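Got a structure for you, written out below as structure tokens; questions coming shortly.
Shown here: the complex without one of its protein chains, the others still in place.
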Amino acid sequence: MLRHVLRRLLSLIPMLFGITLISFLIIQLSPGDYLAEMRLNPIVSPQTLEQMRANFGLDQPLHIQYLRWLWNALRLDFGYSFAFQVPVMWLISSRLFNTLLLNVVALAVAWAIAVPLGIHAARRQYSWSDNTLSFAAYFSISTPVFFSGLFLMYWAYKTGWLPIGGMTSIEYEFLPWWGRVLDVARHMVIPVLVLGVFSVAGLMRQMRANLLEVLRQDYVRTARSKGLAESVVINRHAVRNAINPLITIFGFELGGLLGGSAILEITMSWPGLGKLIADAVLQKDLYVVMASLVIGSVTLVAGNLIADILLAYSDPRIRYD
Amino acid sequence: MAQQVIRPGAVPRATARGLEPSQIRTPAQLAWRQLRRHRMALAGGAVLVVLYTLVIFAEFIAPYSLDYSDRARFYHPPVVPQFWDARGVSLRPFVHATTLTDPGLRRYSVDDTRRYYVRFFTRGEPYRLFGLIPSTVHLFGVDEPGRIFLMGTDQSGRDQFSRILYGSRISMSIGILAAGITIPIGMLYGGIAGYYGGRIDNVMMRIAEMMIAFPGFYLLLTLSAVLPTNVACTTRFYLITFILAFLGWAGFSRLIRGMVLSLKEREYVLAARAAGLDDLRVIMRHVLPNTASLVIVVATLGIPGAILGESSLSFFGFGVREPCSSWGNLLVAASNLPTLILSPWLLFPGVFIIAAVVAFNLFGDGLRDALDPRLRTG
Partner (left out) sequence: MGRFLARVAVAVIALGLAVWSPVTAQTARLSLPDVPNPRVIEASDVGRFGGTFVTTSISDPRTFNPIVAQETSSSTPLAYLFESLVETNRFTGEIEPNLAESWTVSQDGRTWRFKLRRGVQWYDGRPVTADDLIFTLDAAFTEGVQSSLPDVWTVAGKKIGYRKIDDLTVEFRTDQPFGPFLRSVGGLQPVPKHRLESTLRRGAADFNRSWGINTNPRELVGNGPFVMHAYVPGQRILYTRNAKYWKVDKRGQRLPYLARIVIEIVPNVETARLKFHARDIDMYAARPREYAELLRRQQAENFTIFDGPPTFGTEFLIFNQNPAGVRPPKLTWFQNVKFRQAVAHGIDRDAIVRQVYAGRATPAWGPVSPANRFFFNPNVRKYPYDLARAETLLREAGFTRGADGALRDAAGNVVEFVIATNSGNTDREAIGNLIRQDLAKLGMRVTFAPEAFNTLVGKLTGTFNWEAIVLGLTGGLEPHNGQNVWRSNGSLHMWWPRQERPATDWEAEIDRLFDQAATTIDQNKRRQLYNRWQEIVAEQVPVIYTATQLTQPAFRNTLANFSAAPLAFYDLETLYYRTPYR
């Protein structure tokens, strides 16, 4: 297994090279550049624009630009953001924690709810509780995040129970440590609800379907007929087999922890990475996009690797060598 | 390749059990029998039939064209045909005419002195049914200056019901289109990777990971700049969906591969291999069918995923473009406070999205049960 992990990590190198090269070309060949907004400002002269292009290194041939970026990136220098004139890494690290906090909590909540509910729904297929859960799931996967976010904020305003958007209150810096934790927790309720419920629905449906599939397998029948207790049959035998696709999904979700919540972050002014990356993509803030691609690829590969290891752990039949 | 000896499933079960030929049923018939007993699935199927009828006959059913706009009646509340008013009851449904009184608060006054009866198979704006047959007959309509806005109008005074119908073309097909591309490719790719495992799996999955990490957004930007601007907005969108789906199979293939890694060690697969079946056949006949339950869930979840994915694109301004409509871009246009407070009827597209999602899932559930031989009764 260790060899497998090492090999996977090594394979990251050509992969990153491929992704960054292709992405760089596509980004640079797509029309428009970071200066678009400034080009429409009547006061800014063409000379100034040329000057800025040169400062950003955008006047160089593409391969030089890429190689220069690659050389710096190898030394973990991801360059400066065009828009913010600060190191890309500073920009990303200033928001990394916020996004991780939100997504990890949402992920944990979603899994903690979805798996038991899925098991329950599968065991009582077509009972009223299964049907209710199913319909709740359909409802939440049909509601786009920008709408449910807005709707819940409107509800928060109407009831006054929860803060509207953001991550902290204005008073935050004057609060004691427990007040700060409470403050952030209060701000997290709606975003976690929106993100969590959305993924609960999908996960629950998956879990239910897989478990139903497994429960029909012969070995479950055998186990039951041997007189094993139903809870043992379900937990020891069925769930373990049913969880397989969920582990793969878990890997994806780990990989998407950093950039996956952009729309929610914009809607609810959560100071996260998703919004930063979305803005950079829209404005063609090249080096921020490149760094986010690298980070995204690394987390994706890491997530998939973890999923593969968990897969082998949950199902001893799976081998990679 | 070794000559195949055993072909499980090739022998019809019915005859194997020694039943009379009249009772022999093909697997498809069995599935249909099973499906018919599944009430929820049938209800879901019925909703789908209705929705797809709306899709096919959109021009005929919609009282107004996609481009129709009544500049004097924007943000108009829904006009529902009524059977009675202050002057009494009528057997024929009718509506009253309205005039704008307050553009800021979007208020209209109703003129109830005259009734405008709903006419069926009435003449209206010309269109081409299925894009071919020219016609001017609409399912229903009212005389001028009455208006039949079943679901109100938007900011430009366009009939929302008609726009939802036209939008259903895109929304009811992108999911199918995306699933139609990603599922076959993903199944085959993931099946092969998982089945062979080892080095092949490693290389194939690394390629898939590259596909996942690929910035599809920029491809979209590049494409929309390269495509001529005067092609119909639907054509353009289908092309974009097609390409995005083409990039999107990779995630699904990982899911399948994960299952196949486990399935391939099962007894029946080992048996099939021992019997000397060639690999492709084992994958197609014995491994992939066992992922059916997963595939159906992924497909039924993927359809709302695609509808919402389109709305996310619209959120950033890259979805279906004005003046065309889709459920997603209608909902994006409605997701603001003035609408929520003053014109909540503009959330109707959301109702359609939910209806479609529920219908697809119910139908998918039923289908899965129906396709599963172990569940068959009688």
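Letters A and B mark the chains in the order given here, with residues in each chain numbered from 1 onward.
Here is the rule we use: a contact is a pair of C-beta atoms (placed from the backbone, for glycine too) under 8 Å apart; a residue touches a chain by one contact, two chains touch by 3 or more.
Since this is a predicted model, take the numbers as computed values, not measurements.
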item: Among A:A73, A:A110 or A:I266, residue touching the chain not depicted; value: A:I266
item: Contacting the left-out chain in the complete assembly, out of A:Y66, A:Y154, A:Y219 or A:F252; value: A:Y154
item: Interface residues of chain A (partner: the chain not displayed); value: 30-33, 36-49, 51-52, 55, 80, 83-87, 90-91, 94-95, 98, 150, 153-154, 156-157, 160, 163-168, 170, 173, 266-272, 275-276, 279, 282-284
item: For chain B, the residues touching the chain missing from this view; value: 67, 69, 71, 74, 102-105, 155-157, 221, 224-225, 229-230, 233, 316-318, 321-323, 333, 335-338, 341-342
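Operating definition for what follows: only the chains that are shown with their structure count from here on.
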item: For chain A paired with chain B, centre-to-centre distance based on mean C-alpha positions, whole Å; value: 25
item: Chain B-facing residues of chain A, complex; value: 7-8, 11, 15, 18-19, 22-23, 26-27, 29-31, 126, 131, 134-135, 138-139, 141-147, 150-151, 154, 202, 205-206, 209-210, 212-213, 216, 241, 244-245, 247-249, 251-252, 255, 263, 278, 281-282, 289, 293, 296-297, 300-301, 304, 307-308, 311, 315, 317-321
item: Chain A-touching residues of chain B, taken from the complex the two chains share; value: 40, 197-198, 201-202, 205-206, 209-210, 212-215, 217-219, 221-222, 225, 251, 254-255, 257-259, 261-262, 265-266, 293-294, 296-297, 300-301, 304-305, 307-308, 311-312, 315-316, 328, 331-332, 335-337, 340, 350, 353-354, 356-358, 361, 365, 368, 372, 374-375
